[in-house]
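Rest of the complex left out; these chains stay put.
Chain lettering (A, B and C) follows the sequence in which the chains are written, and residue indices restart at 1 in each chain.
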Amino acid sequence: KQEVYVSQEEYPLALSHSDDETSPRDKQQKNSKGNGDFCIKNIKQADFGRREIEIAEQEMPALMALRKRAQGEKPLAGAKVVGCTHITAQTAVLMETLSALGAQCRWAACNIYSTQNEVAAALAEGGFSVFAWKGESEDDFWWCIDRCVNVEGWQPNMILDDGGDLTHWIYKKYPNMFKKIKGIVEESVTGVHRLYQLSKAGKLCVPAMNVNDSVTKQKFDNLYCCRESILDGLKRTTDVMFGGKQVVVCGYGEVGKGCCAALKAMGSIVYVTEIDPICALQACMDGFRLVKLNEVIRQVDIVITCTGNKNVVVREYLDRMKNGCIVCNMGHSNTEIDVASLRTPELTWERVRSQVDHVIWPDGKRIVLLAEGRLLNLSCSTVPTFVLSITATTQALALIELYNAPEGRYKQDVYLLPKKMDEYVASLHLPTFDAHLTELTDEQAKYLGLNKNGPFKPNYYRYENISAIHANLFHPNFYIYTNYHLLLYFLFFSLRY
Amino acid sequence: KQEVYVSQEEYPLALSHSDDETSPRDKQQKNSKGNGDFCIKNIKQADFGRREIEIAEQEMPALMALRKRAQGEKPLAGAKVVGCTHITAQTAVLMETLSALGAQCRWAACNIYSTQNEVAAALAEGGFSVFAWKGESEDDFWWCIDRCVNVEGWQPNMILDDGGDLTHWIYKKYPNMFKKIKGIVEESVTGVHRLYQLSKAGKLCVPAMNVNDSVTKQKFDNLYCCRESILDGLKRTTDVMFGGKQVVVCGYGEVGKGCCAALKAMGSIVYVTEIDPICALQACMDGFRLVKLNEVIRQVDIVITCTGNKNVVVREYLDRMKNGCIVCNMGHSNTEIDVASLRTPELTWERVRSQVDHVIWPDGKRIVLLAEGRLLNLSCSTVPTFVLSITATTQALALIELYNAPEGRYKQDVYLLPKKMDEYVASLHLPTFDAHLTELTDEQAKYLGLNKNGPFKPNYYRYENISAIHANLFHPNFYIYTNYHLLLYFLFFSLRY
Amino acid sequence: KQEVYVSQEEYPLALSHSDDETSPRDKQQKNSKGNGDFCIKNIKQADFGRREIEIAEQEMPALMALRKRAQGEKPLAGAKVVGCTHITAQTAVLMETLSALGAQCRWAACNIYSTQNEVAAALAEGGFSVFAWKGESEDDFWWCIDRCVNVEGWQPNMILDDGGDLTHWIYKKYPNMFKKIKGIVEESVTGVHRLYQLSKAGKLCVPAMNVNDSVTKQKFDNLYCCRESILDGLKRTTDVMFGGKQVVVCGYGEVGKGCCAALKAMGSIVYVTEIDPICALQACMDGFRLVKLNEVIRQVDIVITCTGNKNVVVREYLDRMKNGCIVCNMGHSNTEIDVASLRTPELTWERVRSQVDHVIWPDGKRIVLLAEGRLLNLSCSTVPTFVLSITATTQALALIELYNAPEGRYKQDVYLLPKKMDEYVASLHLPTFDAHLTELTDEQAKYLGLNKNGPFKPNYYRYENISAIHANLFHPNFYIYTNYHLLLYFLFFSLRY
């Protein structure tokens, strides 16, 4: 569910404090082969970046396997991919995989802060046309995107987007380009929402694939990732001991389930709040007291929001928390905790560490607010490469599918990754665990009415993942639920179940 | 997923060894008010049955709450319900609830063995027209059903069925009766399948509600129930100590997940086999080694099947198991273990306890086979009343919905319980846990685009539950999956995810 | 800690309802070889008993291994063992092992109800002089013991006792017999206490070994056994669903820890009461709310005592429990719940199942009292053979040690099983789990100052089990472990256990 960016704190060594204040746009750089079709901070950092990429390769087994398996047939031969994503070591592994499969790539950053300069350097040195650096201005941002698409003698036929800005730019500036484009692969909730709006408005002129909502990706982004990052995020920021602590987790969707399981395992006493009786009953059966926030707010040591909702923790609750209570958000952007309500004159804010504020009441009570209410796991933890590997593999397979699909399989609409490909992403990650899949016998396959190679669940099975709602956009009964808040639905439901 | 019957072993006291060999059909009995419109074993057992019912009431809080809430308005006033289910204390609580809500009821048993005679007596004493006893012949079975519907001056307008036999009987014998029938509520997989077949054939002439596939019911029947019954079933039959035992669980759907979680918690070392890479990856992330059965079959102490498939454990594997290995099935009927392959002359069978056979190889090796490969949790454990409460409440709400639905809401088709009612079933069970649901503020409800009273998930959300497949029967793209094995799908998928 | 007897309910088939009311003392029976030196219920049951013994052998791998390893050297050659224990299949495996090691045995029962008649028959058929049957009178009891020791031409030189009655009888009737007796092995808390009293009074005239307090036995009797039997005992008696239930566990020793861990894992919400702050802090760190009983007594669904104390649950608390609350004892005999306080006229008792009473208040509230406050796991569950195997192996090794100890190693005192033998019991059970122990290298053994074959903890290490300590308070050899590697010991051991 969450837009991924790798925390800057984690870049281990190297060159983060460059003295060089010249804008990359004002520099002339060439890589060692004399190629200058890129714009990055400093080509000299390429070696550092290469090492980061090599380390990332080790935890992205699926892409490496894909390179091997598909290298012979070059399923992306002829593909000209323009991309706009975070530019990190993991993205580099994806780009080099696409290249190995036959694609040409041009790339910009989807976020002005998230580019790893040394990785960009390594990519440029490797011959990729990359236009990105850490700390772009807004003008830089669009300039970089434009440099990716507006190039003499090269026209993209595939788009890989994260957030929809690249797609938007082409719609706005180069609409004719879509004639040659075979499809769009979109990664983010926001970008997917924009595509559905285009589709509803009848303006989507190529097939698009929503890779955000594949089952595999959703499970890893939410349940598995949050189960670890809640501990990591709290520990790095506060060094709190979990044993014996009383914690209230607001919301018992996938994210909440991950948080609750981890904290319970570490010896915390966990309370849950919920609005949906079905989720609530699950919390009960899993051994958590289901309470209203006001019943426990005075006694808890830690408050964690993961509802997708807004104003879940309001000033009234903050006023009643006990001294030293830690408050953080694992859910949806920064709406869940009403941080604005704490910006009042009688309260003192004290920044005690990066991402950690003490908010001090007149009587001396301190609340420990993490990441100013933004997402804890993105701000104060790291996203394991393995999770990013799931995403990147899904993107690669979506590109292959769209690029190679026979005429007519996909129309000018938004699609989910076919079930079989979702299963394929999962299967490519199994060797990491030395996991051995059982094969159906012919007799069993016949008995179950299944193909031995899958898919093992029907295509619509993915509807378990609620944001897959889009699949039904065309269904006549779909609109019995008038839905003026489609994006909110997305955000809300992707946090639950 | 599983047809529920309460094990006879558990009826604690009372009259199970009746000396009275007269067929109930040959007896004339009247209750204390002189009413004789019933046919049961022995009306004198009514007091025993009443106590059983009272005990069951204590663990069926939702029905009791329903009685209270709906008693004023009598939502089933005028309803004439004919039912065909297991006749147990829990069913009695349901019937008396329906009666309290205004319905008249006539009832037969859906299984020739499962009737609790003393409960039937209590119902007859209470004025219900019950036709059922433990140990009916097949002829008795149909005779009882017929006595429910073929009655002067009374015609049913609602059907509550479990297995489809009652529905089948009316179709066959009294098709005109459907003119007055407002709907069918069906509980079992088999019965639901029959209804879909009728629907596909265009022969379904009233609305039907599939209550088997509500989210709440599915979670309890599978994950929560099996998490406890795997331990209970193994312990009651074998007294095995779980700590340190090596166990292989075949299949990692809801049932498999429940089994694995319970055994891991008790200190067993658990291996998992899977055919679906997505389920497989979940097993890995949950900390289980994913293996092929042949990799571990020599070393494990316990083998548990929960795949929904057939011939998962075949003779070849049984030959290689070590001495004392326990083999049992939690999955689908009795197909998963190839028990037939053990009926060969060189193997000796020894019945060591009820439901426990030692199969002895020529070299003295013994395999401990439980329930002859039938469902362990139904054969050797009990289904907690709380789980039956979920089912019974779902049935009651489905009857209310169908009976009161405005003209045209339901057509001659098979429906799932509306999401909101599914949530209502859950919410009625929350007070048992002293669980307090949070209510959305107006502002939050608006932000999320939800009604404050739910439903909190869109109607199609239930699709997570794969057997909800039927919802898409009307969807044009549905049949891209030609599906000759619909029932198998149901069985198969309801065991997974 | 707990006197073990195998519940009669569990004897699966066979002859439990004998019509034969003749006292065994009045019968003349001979086994198939014409030997009549025994007194049991019915020699014809021998075949049934043999099968029970064979099944038990499969889960007592350590004794079977001992038979093999020690059979060559017959370490008990010449031993004449008189025993007084529960007579069950597991005891039979022990007796036949002692016999295989060279001992002659005569045996009586330590409990008038616990004898498995068919096992006694199998033993008699196998040539053992057994004097025991189910349902002895008190007079029978002492008569049987006397028949074991008061026999022409045979005098015991070893005693294996469980409860101290046999030892007591010999002290009282045949004190001279001790001249030839090399030692006593005592299994029970009560018997051990009697021995210490003898020792304190200077009246103990042979060495005695307290096998109750070996580390291995204690861990299995308490933590591991109770972790499983709490679930089993509750399920068999009440079919309660654990998920979401609120439970209070009184006492957080080994038994309490086992109960809490199991119930938490099954989804219960567990509260703990404690009097000792160190245990209390452990409960907190393990994730349990530490409360006083009166804080939660109104809300809990299940109350479990495991304190070793008396009157932990008194009438006042019982009055305040909610309807349907289950009350049971896992701790010490029947003192923890004040059951006597419930025997008042205004309360109605209703026996609803074996071991299950409903106590009914005037307002209709029912409390579910299990086993009338006696030990749940002995009354309503079974003790796994594997646990009994630990005990029996410990007994066998203690007999071997005492019988073969060089003159002077043991004086007229009470001893604990030497650490090395305790470790040996554990190591004999490892193959069951296919567990592979690591061996120290010479270099590592030297570094740690340990013998490569153990003991790996100093002898006094067993004091972790506090109740054992008293054994050595009087013992001059207490300081025999000279310790040149004190620092290493500190470092080494503080990391272990």
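Just so we're on the same page, contacts are C-beta pairs under 8 Å (C-beta built on N, C-alpha and C of every residue); 3 or more make two chains touch, one makes a residue touch a chain.
Computed from a predicted structure; not experimentally measured.
Displayed in place are 3 chains, all sharing one sequence; the entire complex defined by the structure file totals 4 copies.
FYI, only the chains that are shown with their structure count from here on.
The distance from the centre of chain A to the centre of chain C, each centre being the mean of the chain's C-alpha atoms, comes to 57 Å.
Separating the CA-averaged centres of chain B and chain C is a span of 41 Å. Chain A has residues 284-285, 289 in contact with two or more other chains. Residues of chain A touching chain B in their complex: 215-216, 219, 224, 273-278, 280-285, 289-293, 295, 308-312, 422-424, 426-427, 429-430, 433, 435-441, 443-444, 447-449, 454, 456-461, 463-466, 469, 472, 475, 480-481, 483-485, 488-489, 492-493, 496-497. Those residues of chain C that touch chain A in the shared complex are 243-244, 264, 266-269, 284-289. Per the touch definition, chain B reaches chain C in the complex via residues 10, 12-13, 51, 55, 58-59, 224, 227-228, 231-232, 235-236, 239-246, 261-262, 265-267, 299, 323-324, 352-354, 356, 366, 381-382, 384-387, 432-435.
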